[in-house]
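Of the protein chains in this complex, one is absent; all others appear in place.
Letters A, B and C mark the chains as written, and numbering starts fresh at 1 in each.
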Amino acid sequence: MENKFPVKKVMDDEGNFVDNSYEKAINTELVWKLYYHMHRIRSFDRKAINLQRQGRIGTYAPFEGQEASQVGSALVFEEDDWIFPTYRDHGATLTFGADMVETLLYWNGRVEGSLPSKSKNIFPPAVPIASQIPHAVGASWGEKRKGNSNIAIAYFGDGATSEGDFHEGLNFASVFQTPTIFFNQNNGYAISVPIEKQMNSKTIAQKALGYDIPSKRVDGNDCFSVYFETKKAVDRARKGKGPSLIEAVTWRKGAHTTADDPSKYRPENQGKNIIDPITRLERFMKNYGYWQEEKVSAMQKDIITELETAVKEMEAYKHSSVEDLFDHVYSELPAHLTEQKVNYFEHIRGV
Amino acid sequence: MENKFPVKKVMDDEGNFVDNSYEKAINTELVWKLYYHMHRIRSFDRKAINLQRQGRIGTYAPFEGQEASQVGSALVFEEDDWIFPTYRDHGATLTFGADMVETLLYWNGRVEGSLPSKSKNIFPPAVPIASQIPHAVGASWGEKRKGNSNIAIAYFGDGATSEGDFHEGLNFASVFQTPTIFFNQNNGYAISVPIEKQMNSKTIAQKALGYDIPSKRVDGNDCFSVYFETKKAVDRARKGKGPSLIEAVTWRKGAHTTADDPSKYRPENQGKNIIDPITRLERFMKNYGYWQEEKVSAMQKDIITELETAVKEMEAYKHSSVEDLFDHVYSELPAHLTEQKVNYFEHIRGV
Amino acid sequence: MTIDIEMQSLSKKRTGYKILTMVQAINDGMKTMLEEDDTTIIMGEDVGKNGGVFRATEGLQEQFGEERVVDTPLAESGIVGTALGLAVNGFKPIVEIQFMGFIYPAYNQIMTHVSRIRMKTMGRFNAPMVIRAPYGAGIRAPEIHSDSVEAIFTHMPGLKVVCPSNPYDAKGMLISAIQDPDPVLFMEPMRIYRSMRGEVPDEKYSVELGKGVRVQEGGDMSIFAWGAMVSIAEIAAEQAKQKGIQCDVIDLRTLYPLDRQIIAASVQKTGRAVVVHEAHSTGGLGNDIVSTINDTSFLYLRAPIERVTGFDVPVPHFALEEHYLPTPKRVLEAILKAVQF
Partner (left out) sequence: MTIDIEMQSLSKKRTGYKILTMVQAINDGMKTMLEEDDTTIIMGEDVGKNGGVFRATEGLQEQFGEERVVDTPLAESGIVGTALGLAVNGFKPIVEIQFMGFIYPAYNQIMTHVSRIRMKTMGRFNAPMVIRAPYGAGIRAPEIHSDSVEAIFTHMPGLKVVCPSNPYDAKGMLISAIQDPDPVLFMEPMRIYRSMRGEVPDEKYSVELGKGVRVQEGGDMSIFAWGAMVSIAEIAAEQAKQKGIQCDVIDLRTLYPLDRQIIAASVQKTGRAVVVHEAHSTGGLGNDIVSTINDTSFLYLRAPIERVTGFDVPVPHFALEEHYLPTPKRVLEAILKAVQF
């Protein structure tokens, strides 16, 4: 099966074209957009880890190593598309337009962080694995029913493919030919469980065969390959040609979350030979004359400023309101909940 | 995909060999065993429908049309194998050795009917669709762990392939290489929903590709094809070579259950050109010199006697015991349940 | 034949009304909303041509087309999860779960998403969807087909749970449920799907969710029930009347949020209560009603509250189901026990 799903690459580890047919499609704007966002989300990611270590936010799920997959895909989507992320896809949502302060708030246990205040259709990160997959099918089916060309993307990991909801979602998408992109980041592990124990098959792409859904394996550390293959799938979906599955073969460089210790289960050198996705793009930029030292440092400065401002805003954010515990459960507070709320406020005030 | 999974046939609709390589493997004993059991379960099935119409049993799920699939597969299994049937697979369980009286009791709402008193490893018919599939994986995994060569078979329908448990079960079997046979009867419908609405793929066999589980499509109305392909899968499993999926393409001639009216959703002539599996075997028997008129009538007489005796026994069966409502929930009756039971018995006695 | 003639004549009694069974009233409620609101869609197993295994969606696909009345694959989690995706994108799905005992595969979707999406997004996304589920024993159905599991849903903030006991309420409450901005689990007592007929207005009307109703008035005893148990309670109340005991029979109708006011008002009048439900005793909603009375009406109570429920055993295969289910006789005994305390 592996032969049937070769890993599609546009550039190699050294940043050289493998597939020259993309030469025209790649231009300064795209290169810098990819580079900027990958940088931006990596800085965010590292900052967040630090904030967690300092106790300034809660448990955090880092995505270092997966920037090409997240940025390369997220840049394809348009304003009215729908994104259904997991807890590890805030690189993608930030790229798509989620607010950075709110993203930080999420990791600080604030409900304000699980919805984008902007009018973007970003779903709260799915915590129960694979549960978001049917949602993406439903939302994109809605777009199709309305006669729009908007699509939905579901992000999910290698581990998620084992859950029933993955299967049910794909089957629904196939039957109703919904404009859904199933975007898998195969990062090698589900917490401590390596993919060899998660499945006996060598690829995730082949799992689409059972539904007659077209699928592709792409080098998830090659931002171009991710970008262009996702784009093809998206264009297909917009044209009413139905769902696709993309397996982005990537690598979780760090821990599952800040509460996890990969040295317990991962051989020390595993993955060390994998070239970092940002390094790869840098090599490409240098090889093909896109590199501009000053532009990079200006960019980095901007990102740091943005980040620091966001962290400050997060920390200065108005305190959680206890009302919010009660007020968003129903469209109108039912009587018994009003009573619970009133009693609790009396309790707080020491009445 | 359909081309990749041709429907394997040993004989054609006229009862002529399509694949002569089986000529040696087919002998009088096998032919008559198949014929006898198919006849027997059909007689049972028709009797059961009548009993239901007369209000002598409850809602009943007929399997007419699927006899070759059920008998052809069930005859392959051995004493210590495990069978996980659905509500429509009592043709298979009867063939495997389930008691006929108990089978009737099941359809009369008696819990006594959902376990075979014989020491056969037949699970109670699974009512929640696809839920038995992981059980079969677990039980056969148990056999493997014990170092036995016993296997387990899960029977399930085309509709069942849509449920998450189908997917999770196949993945577990693939990962742990359990000796499990996933035996699908694709009878064209899940109640009123035709397979074209159940899935967009043309075959069920292809659904095994995602797990690297070998699969075959067989003519489910050709008892030989079912028998020999199941045997291959079983032999493989017994040798420690892991699970297989078999799609038996067959046809539900009647209603989903006696409470169902297929004329509401099925075109009148649909399936009328499908040659009945028993007719096909009869043609084969006549074509190849197996037919013996007297033997057939003797057989039929025996079956009728067996059936009538079974119905009598079922109707003379000791009444349901109200104790059974309480006594098998836990290994020991907990205090609160004892109290409920005692109170209820007092209530019945009018104390 | 006789029945048809009777129906005919009954239905002529008042213009603007039809005499319908409960399942017909439910059908009528869906039809009303499909006509009125384009975003309403029906999804489920066998809801299309077949019109549902109970014929609740009969004729609707024919009238509204395959786009509005959708036969889905056989996968409850997929159905509910997909419906949620549609709901947040502006649709109002009415999901049919074929029997309540088959809702369990969808439990994760309902528990972690459908009921929480409003809270998770502070109202930005919400799930105006209805999950219809025929429930309960008493029709000689196969195993698992007869479960009554409201209690695993009344412990799920964000969801509303309702259960009508007659055709009029069924249509009116279903329309309310469809129009409700929150997700509603709509339980349908299949035992009385067809066993009872009643006047149902032709037009659109709604019955407010969250409100119980007194179906029989009396000062000696409060009986609380819903769904198929309401008529059991009524029969027992009639029998109690023969013995000089006047019962207040309350059909709770909405199981979450409970109408605590009607419960308290009745018990404060009678001082005694019997709760009747099909579900198991332990963990059953009856315990919530006991608590409600404890919380609101402690000083009024003159006897322990009696609960007449299904036993703490799995709903049995149907040969024994009559022994599992509450009967008028069991209810009457509970009434007498409370009166004689």
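Points to keep in mind about this one:
To be clear about the criterion, a contact is a pair of C-beta atoms (placed from the backbone, for glycine too) under 8 Å apart; a residue touches a chain by one contact, two chains touch by 3 or more.
Predicted, not measured: the structure shown is a model, and the values here were computed from it.
Taking every chain of the complex into account, the absent chain touches A, B, C.
Only one of A:70, A:108 or A:132 touches the absent chain when the whole complex is considered: A:108. Across C:112, C:239 or C:268, the single residue that touches the chain missing here is C:112.
Within the whole complex, the absent chain has one touching residue among B:52, B:108 or B:171, and that is B:171. Listed residues A:150, A:198 or A:230: the one in touch with the omitted chain is A:198. Against the chain not shown here, chain C presents residues 77, 101, 104-105, 107-108, 111-112, 115-116, 119-120, 143-144, 149, 151-152, 154-158, 256-258, 279-280, 282-288, 290-291, 294-295, 298, 301, 303-305, 307, 312-314, 316. In the full complex, chain B contacts the hidden chain through residues 82, 111-112, 114-115, 123-124, 127-128, 131, 133-143, 145-146, 152, 164-165, 168-169, 171-172, 175, 324, 328-331, 334-337. Not every partner is drawn; the one left out touches chain A at residues 58-59, 87, 106, 108-111, 113-114, 124, 127-129, 159-160, 162-165, 190-193, 197-199, 259-260, 264-265, 320, 322, 324-326, 329, 336-337, 340-341, 344, 347.
Basically, only the chains that are shown with their structure count from here on.
Averaged C-alpha coordinates put the centre of chain A at 41 Å from the centre of chain C.
Centre to centre, using the average C-alpha position, chain A and chain B are separated by 45 Å.
Chain B and chain C, compared by their mean Cα positions, are separated by 36 Å. In chain A, the residues touching two or more other chains are 164-165, 168, 171, 175. In chain C, the positions touching at least two other chains are 73, 75, 77-78, 105.
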